[in-house]
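Encoded as structure tokens, here's the structure I'll be asking about.
One protein chain omitted, others in place.
Now for subunit A:
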């Protein structure tokens, strides 16, 4: 049945080369854990991507209940966590996944660093990877405020003070992030929400696309 549907589409659109380009490529022996168990270090990049997918999915579902408004944010989070079926699990996935994605990304970075895999001709991919790292940190920072509880508020106040300490442009950066000179409030929350669900994920998808195109083009780095 599935084969027939596939053949029907393939006959018309010739999709086989498309997915072959994406999915069908050799895994060299030195990155295959079945040959050398120590090759599990090559999994961290893929695991980062896997957790990112979970983050995007669980985040999409959370916005079905969440409201980015100072009067309702905390209430809606409380409601979705305690009144909605599996709310605790879906929010838990997003909460713990946020930390896990940073851990996986850090391990991936360590592997690339200590294997020297960033060296010519892969310097550009290292640069894009570092940009992804910053985007991820930004996602963590902006997402932390959204539940609008005391911990979120004061963590953000500290974070904004750190941004403010930037030489010359610090005070402008702070106002740009907080939306107000002195208040961390209504405008801060909507800004952080917009950054968290539209701007940074958009940047992240673009950067990840570039990251993956480059690794397919250049292939994985050779054995040590």
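Just so it is clear, a residue touches a chain if its C-beta (ideal position, glycine included) is under 8 Å from a C-beta of that chain, and two chains touch if they have at least 3 such contacts; residues count from 1.
In this text, contacts and distances are computed from a predicted model.
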{"item": "Missing subunit (named according to UniProt) among the choices \"Fe-S cluster assembly protein SufB\", \"Menaquinol:cytochrome c reductase iron-sulfur subunit\", \"ABC transporter, ATP-binding protein\" or \"Cell division protein FtsX\"", "value": "\"Menaquinol:cytochrome c reductase iron-sulfur subunit\""}
{"item": "Identified contact with the non-displayed chain, of A:57, A:124 or A:155", "value": "A:57"}
{"item": "Option from A:84, A:130 or A:183 whose C-beta touches the chain left out", "value": "A:84"}
{"item": "Residues in subunit A touching the chain absent from view", "value": "54, 57-58, 61, 64-65, 72, 75-76, 78-80, 83-87, 89-90, 93"}
